[in-house]
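Everything on this sheet refers to the single structure shown next.
A single protein chain has been omitted; all remaining protein chains appear in their positions.
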Amino acid sequence: MVGAMLKVGLLLGACARSWKSVRMASCGVARRHPLANKVALVTASTDGIGFAIARRLAQDGAHVVVSSRKQQNVDQAVATLQGEGLSVTGTMCHVGKAEDRERLVATAVKLHGGVDILISNAAVNPFFGNLIDVTEEVWDKILDINVKATALLTKAVVPEMAKRGGGSIVIVSSVAAYSPFPNLGAYNVSKTALLGLTKNLAIELAQWNVRVNCLAPGLIKTSFSRVLWENQEREENIKAGMLIKRLGKPEDCAGIVSFLCSEDANYITGETVVVAGGVLSHL
Amino acid sequence: MVGAMLKVGLLLGACARSWKSVRMASCGVARRHPLANKVALVTASTDGIGFAIARRLAQDGAHVVVSSRKQQNVDQAVATLQGEGLSVTGTMCHVGKAEDRERLVATAVKLHGGVDILISNAAVNPFFGNLIDVTEEVWDKILDINVKATALLTKAVVPEMAKRGGGSIVIVSSVAAYSPFPNLGAYNVSKTALLGLTKNLAIELAQWNVRVNCLAPGLIKTSFSRVLWENQEREENIKAGMLIKRLGKPEDCAGIVSFLCSEDANYITGETVVVAGGVLSHL
Amino acid sequence: MVGAMLKVGLLLGACARSWKSVRMASCGVARRHPLANKVALVTASTDGIGFAIARRLAQDGAHVVVSSRKQQNVDQAVATLQGEGLSVTGTMCHVGKAEDRERLVATAVKLHGGVDILISNAAVNPFFGNLIDVTEEVWDKILDINVKATALLTKAVVPEMAKRGGGSIVIVSSVAAYSPFPNLGAYNVSKTALLGLTKNLAIELAQWNVRVNCLAPGLIKTSFSRVLWENQEREENIKAGMLIKRLGKPEDCAGIVSFLCSEDANYITGETVVVAGGVLSHL
Partner (left out) sequence: MVGAMLKVGLLLGACARSWKSVRMASCGVARRHPLANKVALVTASTDGIGFAIARRLAQDGAHVVVSSRKQQNVDQAVATLQGEGLSVTGTMCHVGKAEDRERLVATAVKLHGGVDILISNAAVNPFFGNLIDVTEEVWDKILDINVKATALLTKAVVPEMAKRGGGSIVIVSSVAAYSPFPNLGAYNVSKTALLGLTKNLAIELAQWNVRVNCLAPGLIKTSFSRVLWENQEREENIKAGMLIKRLGKPEDCAGIVSFLCSEDANYITGETVVVAGGVLSHL
């Protein structure tokens, strides 16, 4: 971390010397490292979209705490990102468990003195199946992890954000919230619920200067979404509704999340941004 | 019931004699009793919106099975509606319990030979509170009753609809799905989830010729919504966003539900109709 | 007209005699002829969706004034509907011309003493073409007829509605407002504009007790929409997005319009109802 800061210092020095005529904002740390000194928690971030977001937040200057249910995955992600010179630590966290949520927040507070950013990424496998066949067990798992855990983790984090005078939360939903993925009923419903959760949290948390926004990725090629693209026909069906004729990459989702957490997004709250290659979503 | 049918027969006779030049559709039972011979289940229907819907479906010709958690309330509602000459029976049903859901469906099958219509009305009290303060217990109660029970009741009903060659489901959400009611976080989120449930069930059930639509009432003056209107200031805040400057009445919600279940709505599925006096909802 | 009223009287008599135990509302003219004595203007109503709406409003008790750009078509539609015993007259009206709009309103006032209902149906042919190729001439024609004429006709009608203490307007948009039809760029945009026009008019006209709602039909099989379904491939593409696997019929759109104009819809304003067989539209 010290190393990274040092390098920023060098860059800033170079910057100041070479481009004096440009407004500081376009040159300084704000633009190049828009999240400098921010502390960010990212759940389900050892792989796929969550991992890409964690990396990007760190590249943009944040101290990032990654997490997922398996310590081994956490260790590997941390090693990879630290190997890239990024300020990243990690802790095991099952977001469905109160003690894990508390430990995640406590870890960030202990290491970095507080929390500024929370990225709540869904952690549960999108069980393949229709609503008409859904069991209570599967329903509960999906809704609890995708929706309730997001609400409860927010509840755990907000006091820390309030102490720092504000913060930014991004909830990862899906374009399936608008335009259901085939055969993923409970998953789709949980993603629609997150649109409402975003609006409600934005309203409630405005008083503490906490902004809450939402990302709705399309079909992103990850191990997580394999059920959607490993079947050639299903992939073709979904691609038929896309304007940009490729599956998304995790990195396609990372820039907008970093943006939404930055000062540039200070007047944006309660909104959902769809990153889905042009799949129909909403007007 | 026999009496009601008899009366319909008399009316039809009078109709046929007096207005021969008009197309049958505008005169016959379809227009005047658009739900004639249909069997309808309505949950949470012994009071408020559910009761108004049950009465209207019966007035429009359906055999209606009302239900709610308390036998006493069921008895009273049945007595009232039978006293109006309507074909209404009832059974106690806690929609959160599998055996109750099954008994509800079985009652309709036993009495009327099947089910054509399901109106899934929320049964849980809208606990007053913010998401930031929500307990797991309250969250679970609201989401389980409002969303999961709707999914599971649908699952129980659809085989009966399929046997009859189709059916119609209306899910009662709320304008709060779009435009959150203050201090009712978990309730609001559950109502947004129902928008997604509607879309997903419409997709899944089309193969059995079952249409699924959604009603999103605004602030309707019922005992259920008392938390919203008993506080003068809160009521004024909500009214400020209305174009029609009064609280809704349960009857304001009944006509559209009957319409959505009728032949006239045969090409409508997956849609939500807002009945909220002009509160902002969606484009 | 006298004849129709007489018949209603006979029916009412029969009704009163045979079904005394049922609440009047379910028996009386309100339910069976929900638009009794209402005066309705319907534009572009000598064919297709407009014609089906005009017929239905008349069947539901309204005095209807049909109109379109060609006197011959008006004469034929009036003859057909009068032949069905309905209270229908007509007048030639090019909604893009101020004098025609005024004459349309004046006709209704002269014949029936006022106006209660306006159905603004688009009259312009949906020129087949992309926005990237659109000429100013085509753009102007489509936007002027579909959007501006609706606004100006409303302006001409509202004073008459205000005199009667209120009224109801239904604007015919299209599901293409949400989910664009291929190769119909300017048409699609004009239909999205109508969603906004509906919201804005609902807000402005609430003070005169005029409700404004919108119908968004899907692909309805009419001569008007021939460009969409005469090409087999295009029709298949659109059907692929439908849950109900058939093109709509004009009658599929008529019931909801009559409903929206009835007392049953008294608490509904500013809303759009999609009748599109389950094509994706909005949450």
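For clarity, chains are labelled A, B and C in written order, and residue numbers in each chain start from 1.
Just so we're on the same page, a contact is a pair of C-beta atoms (placed from the backbone, for glycine too) under 8 Å apart; a residue touches a chain by one contact, two chains touch by 3 or more.
Computed from a predicted structure; not experimentally measured.
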Chain not shown: contacting residue from C:69, C:112 or C:199: C:199
Absent-chain interface as seen on chain B, which is shown: 177-179, 192, 195, 280, 282-283
Touch residues of chain A, complete complex, unshown partner: 4, 7, 10-11, 13-15, 18-19, 21-23, 25-26, 31-32, 59-60, 84-86, 195-196, 199, 202-203, 206, 211, 218, 243-244, 248-249, 252-256, 259, 262, 264-278, 280-283
Residues of chain C in contact with the chain not shown: 130-134, 136, 139-140, 143, 147-148, 151-152, 154-155, 158, 177, 180, 182, 185-186, 188-193, 195-197, 199-201, 203-205, 282-283
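Following the convention adopted for this analysis, only the chains that are shown with their structure count from here on.
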Pair of chains whose C-beta contact count is the highest in the structure: B-C
Where chain C touches two or more other chains at once, by residue number: 195, 280, 282-283
